[in-house]
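With one protein chain withheld, the remaining protein chains of the complex are depicted in position.
On to chain A.
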Amino acid sequence: MDILSNLAMGFEIAASPYTLLLAVIGCFVGTIIGALPGLGPSNGVALLIPISFSMGLDAISALVLLTSVYYGAMYGGRISSILLNIPGDEPAMMTTLDGYPMAKQGRAAEALVVSGVASFVGAFAATIGLMIFAPYLARVAFKFGPAEYFALYMLAFCTLGGIGSNNQAKSALAAAIGLAIAMIGLDKTTGMPRFTFGELHLMDGVDFLVAIVGLFAVAEVFFFIETHGKDSAIGVKLGKILVPWKMLRQTSGAMARGTGIGFVSGVLPGAGASLGSFLAYMAEKSASRDKASFGTGNPAGVAAPEAGNNAAAGGALVPMLTLGVPGSGTTAVLLALLLTLNITPGPLLFTERPEVVWSLIAALLIANIVLLLMNVPMIKIFVHILSVPAWILLPGVTMVAFVGIYSLTGSSFDMLMMVGFGVLGYVMRKLSIPTVPVILGILLGNAMEDNLRRAMVLSNGDWTFLFSSPIAIGLWIAAILGFVAPIFLRGLLKKPALPDNDPTTIED
């Protein structure tokens, strides 16, 4: 088997004591990042990229460390959802619906174990899915020319904008702002400076790490000062951790269904983990015989969204690795990591640097097992960390953000720019303009323009070339659907989240 021999190669690289240690550290830090309210996976990975880069880690070690953080944060998000009723990150939102009621009934330990196992099932199955589908998609991706890539980028922006926001104009604007920022610097084709206004610091363009850390972490500081980090005391008791085997058996169906739904929505570019957990929860609720118990502490309502959210996290790696198009905010940050490490994701990555891909996959499998151990028997450690007060935590995180950027660039200009992005991120969040499309725009802007221009060189300036192949047309149609359809689906999808009096549910 091709996959197995590749995987063996991956394990050979990833299973060294040093990388294992990095995976354990990454999982630990990631779970903490996920558990702390306000510090999501995107934030966490963004903060750690510059630091791991200035530590001089090699590509594979950095990749192992930060993907462990990524998976860890996806696991950790559920902890504060269940114990505090505050989602640790956005995809963990759905876990609060049944997790917190369970905790209030004194079943916090069960909820944590079930959700931990569900996270493991989702993430592990998704990693296997990644192993199977990614090489296949990479082969398809070889057929992609510049016109197809341009359409693919449009698809990513459109679905991310369509699903991620309630106002299409705002998310499109966010993407355009990101693209506009990406244009700053030297034009690759002609070598002419654009939008630099004679400022030497801008010649290389705006570093995407500066933008990411500013938009996510620094904006969070302003937001936190304003809200004063409303009370985050743990209001529920956590008893002894026992494995509720019966409950695990009962929820195994929910985990399996959540995994499937989550993986598919993760693979779709732009959809991401939040949609995965949302759809998994809604599907589980409508498939259940006992709908009324959802929202009042049904274990299946904890298992399904957690499996969905973690499966989506794995699924999102498929388009990111094979096409270089991230499926969510966090994978956008992981793409930033790959670009920082001089690894260009795409079909060539699988043939030219298979060791990177397969050691990453092996690391993910290892990370999942480490995370299962950390998140079930050792869960109490993380619960204690949740009680670190915000007035220590937030200044600390801010300083880590500055240290990262400073040690990477050593210039005050970049730090000032980061603060500027922080203000922009704060204003945008206030206006409920999503910030993830900005990041995506900055990351993909140059590649998008490059592909457009190469397509025009190939066609000698004929714009219909962009719609000339079946793949390109399919992508354009999907892009338009992804952007427009949520307008109509929104009413349909949001409705069931309220206590539903839908006449169709009475029938059974």
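Things worth noting here:
By our rule, a contact is a pair of C-beta atoms (placed from the backbone, for glycine too) under 8 Å apart; a residue touches a chain by one contact, two chains touch by 3 or more; residues count from 1.
The rule we apply is simple: contacts and distances are computed from a predicted model.
Remark: of the listed names "Quaternary amine transport ATP-binding protein", "Helicase conserved C-terminal domain-containing protein", "Tripartite tricarboxylate transporter TctB family protein" or "MinD superfamily P-loop ATPase", the one matching the undisplayed chain in UniProt is "Tripartite tricarboxylate transporter TctB family protein". When the full complex is taken into account, the listed residue touching the unshown chain is A:Ser412, out of A:Gln105, A:Thr351 or A:Ser412.
One chain of the complex is left out; on chain A, the residues touching it are 51, 54-55, 166-167, 169-170, 172-173, 175-177, 179-180, 183, 187, 189-195, 197, 218, 221-222, 224-226, 228-229, 389-392, 394-396, 398-400, 402-403, 406-407, 410, 412, 415-416, 418-419, 422-423, 427, 430-433, 448-449, 452-453, 456-457, 460-461.
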